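As you look at this complex, bear in mind that one protein chain is not there, while each of the others sits in place.
Showing subunit A:
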Amino acid sequence: MAFNPKHILTRLYLVSGTMFLFAGLVLFKLVSIQMVQGDKYKELALERTEKMFTIPPNRGNLYSDDGSLLATSVSKYSIRFDAVTVKDEDFKKLVGPLSKELGRLLNKPASHFEQLLRKAKAQKNRYALIARNLDYSEYMSVKGFPLFNLGPYRGGLIVDQKTVREHPLGKIAERSVGYERFDENGYATRVGLEGAFGEYLRGKEGKRLKQKIAKGQWKPIGLDNIIEPQDGYDVISTIDINIQDIAHHGLLKQLEKYKADHGCVIVMETHTGEIKAISNLGRTEEGKYYERLNYAVGESHEPGSTFKLMSLVAALEDQVVDTNTVIDTEKGRWRLYDRVVRDSKHGGYGEITVSEAFEVSSNTAFAKMIHNGYKNDPQAFVNRLRQMGLHEELGLPIKGEGRPVIRNPGDKGWSGISLAWMSHGYEVSLTPLQILAFYNAIANDGQLLRPRLIKEVKEWNSTIQKFEKEVINPMICSEETVRKVQQLLKNVVEKEHGTGHRLYTSDFSMAGKTGTAQKNYVGKDPDKLKYISTFAGYFPADDPKYSCIVIIHEPDKSVGYYGADVSGPVFKSIAQKIYANNPMVDEVADLDPFNEALEDAYESYFEEVQKDLQTIPDLKGMSGMDAVSILENLGLQVEVRGNGKVKKQSVSQGTRLNQVTKIILELS
């Protein structure tokens, strides 16, 4: 083929030239990726490989006033099984032992788990649920079980950790302890103390920049977090778990007895405004009672006769009446325009003083007293009530406080009968806590306090913030009026004609007011008519420590509905138990005079016992009983002759103990 080596070279230049060109193209593409597409890919690099992670802070604990835990965060673990990643031979060999261990830990038959695991394997389930809500120690033992101890890749163990809020007290005060939840959009639902003090408990999220590495793992970049997470503070609430417990169970018992719809109890410390217990129980369809809604704070309703205290205070302040003013109860029926005010006692009470009217809770007497007293200037009555702050919310940190209603004359709903109806607690609306705050102000000699649920905010042992008592109104009425109504409240229980006399006991004193308000009365349908039974008051009557309100809605009328019958017993049981927990100091004269000889004998015995004896002590003059006890404690055998004090000892003082085994004492 007439071949010339020169041709090889020419062609080689051609080929290698092409390759140089190709190399140039590669380099050109390299530069163009950097220059032209560079920004896009650099951005992609960040997007694909770097991510800011939030580090959730630990939520603070919620404590009761004595440091018992009301709510705390704990880790819970769900165990799942990846049946695909496990090798067949491992599975076959270890499924038996694993099922056995699981069965033992979770109190289920081993066959249950074996079936579950085999099914997962057969269905190639990569996320089969084994157990839920295990605590840390259970999780640790599951991790060590056969098969699972081979790790996530060979053993197929998948663990999901979540932090849950635990309430060591269970259902008690569940609603008041509350919760704080965030939905996926970041909107919060805040309930109870958890919600109210969320800003303290929550803490601050930290931030950490991480870089993606293989296997879907993220590697932290840099030494430190971008933002350090800050754990939430601990909140110490005013709740006293003992009182809370008493209130809860007292209320529960009464609700069950009266098959009532719902009820609430609040106990407040008179001089500080601290809420010691707050219990809300509502009936479910099955007739069980749970903490469902925060009635105590949220439910504003017509208070009924408990409002007579407010009417009376207003009337006394304005000097419309005095406690000894006599009012005719008109045989228990007093017509005003087209409506009739009735007393609960048929035929009325005859002519009674204002005091008696309060004690027997006469509606007609109060209606006449307020209507006649203020009919020329209704605004004066309303102004007096408003002056005492009854139209204002208490301004609680807990969300959802019910709005009180105290109408002004001329407002929508105001009519000629308004004064008369307001006098005994209709056409006004208050929440249980608002009523209690007023009663507490009377107990506290006129000083209106804001109810408080928080005592202190702490970070470990150091106090971040302390909360002192908050005075809303230093004096809601004159001292004289306070004295008068305090006496009347006491009479309600103490006087035989008082509506609360059934609660009377000679063991301790209480003061308070019953209330039996009607509900659903508009239709005049007796079947629909329901009652709200209330007892509000404080104890001890003379030196109040706690004030308390019990409200029970819609008790079964066939069982009873009077405030004194339905709510009163709860109040009494709370008072009784608090008394039992706070024993009164009774000073009793010392019946045993100080005996110097006895004291000396004891001292000398005590001295001997305290010594680390190496030798036999001098026992002469010591009482026989003491001497024997000392010697026997030294490990010696003792023989005693006679009675009384030691006269002689068979082994003399100062003999080394290890030379003696037995000693004889002669007593006289």
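Keep in mind that, in the parts below, a residue touches a chain if its C-beta (ideal position, glycine included) is under 8 Å from a C-beta of that chain, and two chains touch if they have at least 3 such contacts; residues count from 1.
One rule holds for everything that comes next: contacts and distances are computed from a predicted model.
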{"item": "Among \"Cytochrome d ubiquinol oxidase subunit II\", \"Chemotaxis protein CheA\", \"Phosphoribosylformylglycinamidine synthase subunit PurQ\" or \"Probable peptidoglycan glycosyltransferase FtsW\", UniProt-listed name of the chain not shown", "value": "\"Probable peptidoglycan glycosyltransferase FtsW\""}
{"item": "Touch criterion as defined above, residue of A:33, A:464 or A:609 at the omitted chain", "value": "A:33"}
{"item": "Chain not shown: contacting residue from A:20, A:182 or A:602", "value": "A:20"}
{"item": "Those residues of subunit A which, in the complete complex, touch the missing chain", "value": "1-3, 5, 7-9, 11-13, 15-16, 19-20, 22-23, 25-27, 29-31, 33-34, 37-38, 40-42, 44-45, 48-49, 211-215"}
